[in-house]
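What follows is part of the complex, with its chains left where they were.
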Amino acid sequence: MEKKVAIYRKEHFNAAHRLYVPEWPDSRNLEVFGKCSNPNYHGHNYELVVKVTGVPDAKTGYVINLSDLSDLIWKHVLVKFDHKNLNLDTKEFAHLNPTAENIVLVIYEILREKIDPVLGLSVRLYETERNFVEYPA
Amino acid sequence: MEKKVAIYRKEHFNAAHRLYVPEWPDSRNLEVFGKCSNPNYHGHNYELVVKVTGVPDAKTGYVINLSDLSDLIWKHVLVKFDHKNLNLDTKEFAHLNPTAENIVLVIYEILREKIDPVLGLSVRLYETERNFVEYPA
Amino acid sequence: MEKKVAIYRKEHFNAAHRLYVPEWPDSRNLEVFGKCSNPNYHGHNYELVVKVTGVPDAKTGYVINLSDLSDLIWKHVLVKFDHKNLNLDTKEFAHLNPTAENIVLVIYEILREKIDPVLGLSVRLYETERNFVEYPA
């Protein structure tokens, strides 16, 4: 039987964002999103952990070359989001509230298209050390 | 298909405890629980990670409002256990050995009653950086 | 001889900022500040460590009550900067580039006025886990 191993790569990016529902008045946004609805944005050091699952190659002992995985995350995720304002500078969050939940779903979709379908994928995102999300659950 | 995301909130509390089986002699308690059976108690900085799983709301992008989750953990868990002697100051461990396993089971039961049943729940508890538990497994 | 002890309290805040010199063209700001000059801002989880130095009180064994110190940092620093855009939402950085160096100097000045002059003070600020500053040096 083939033995599946999970391999993880941790990356990070820094971004600004604001949480709000455009059709709601400021008062309701403040009620639901609290300080996170500040109209002038706030920001985070996001820590991103990408998990890839598969059977290690019999010769190399690699599930995936972590250097390739790191390059792929850089090219398709970090270039888009690092040192950006998620609401203003990205098409992904132009009309989608950049909660941690939505960010992790977006990053998963981006990476899922780029990683060999034979490999499993899941993504964890730390917004702060105390608040984080994962997809799939 | 609906996409389930896990969201995590990390909290902490400080408590004293003693591990022992009351009907056993001290010698057997010492043999099984070692230094943790010290009759005058010792203590820990417990780190608690609560994981809630569900489908993000289409409008807010939230599985659960982390501010509400944090308040709920505060009200139902931290107020009970923070800066307490688990053996002497809590009804939960008056007759239950406060091992990490039992503490995590107790906290799970408390939170399970308070969190919307449509949402999944699991709890991780760090007794030290090197010893921790999770329920469900 | 009286024995001076240092006591530290760690707090955190999340903020957006942009690094640039207003009288410089974008090209020069980009050259000097790189991605940090993004006109739409980016952000960080700032970790703040406040160090207070003094002789512990003979009766209480406290240099300073950490609960009071924490309240003071909350009231005079966190309320100003947490979940804010440092460039747009604060008077301190309306005309001062919010580099880590300048932020730590501003926080030091704020706290120095509020803490008993008999006590020593220094402040460390983490912009990321890999970039941080301290004043006085």
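Note that the chains are named A, B and C in the order they appear, and that numbering of residues resets to 1 at the start of each chain.
The criterion applied here is as follows: contacts are C-beta pairs under 8 Å (C-beta built on N, C-alpha and C of every residue); 3 or more make two chains touch, one makes a residue touch a chain.
The structure displayed is predicted, hence computed values, not measured ones.
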| item | value |
| --- | --- |
| Size of the entire homomeric complex in copies, 3 being in place | 6 |
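One rule holds for everything that comes next: only the chains that are shown with their structure count from here on.
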| item | value |
| --- | --- |
| Arrangement of touching chains [line / ring / star / complete / other] | line |
| Centroid distance [mean C-alpha coordinates] between chain C and chain B, Å | 33 |
| Chain centre separation (chain A, chain C; CA means) in Å | 28 |
| For chain A, residues that touch 2 or more chains besides their own | 129 |
| Footprint of chain C on chain A - complex, ascending | 12, 14-17, 35-36, 38, 40-45, 82-85, 88-89, 128-129 |
| Complex interface listing, chain B residues touching chain A | 3-11, 53-54, 56, 59-63, 65-67, 120 |
| Residues of chain A defined as touching chain B within the complex | 19, 21, 32-34, 96-102, 104-105, 129-137 |
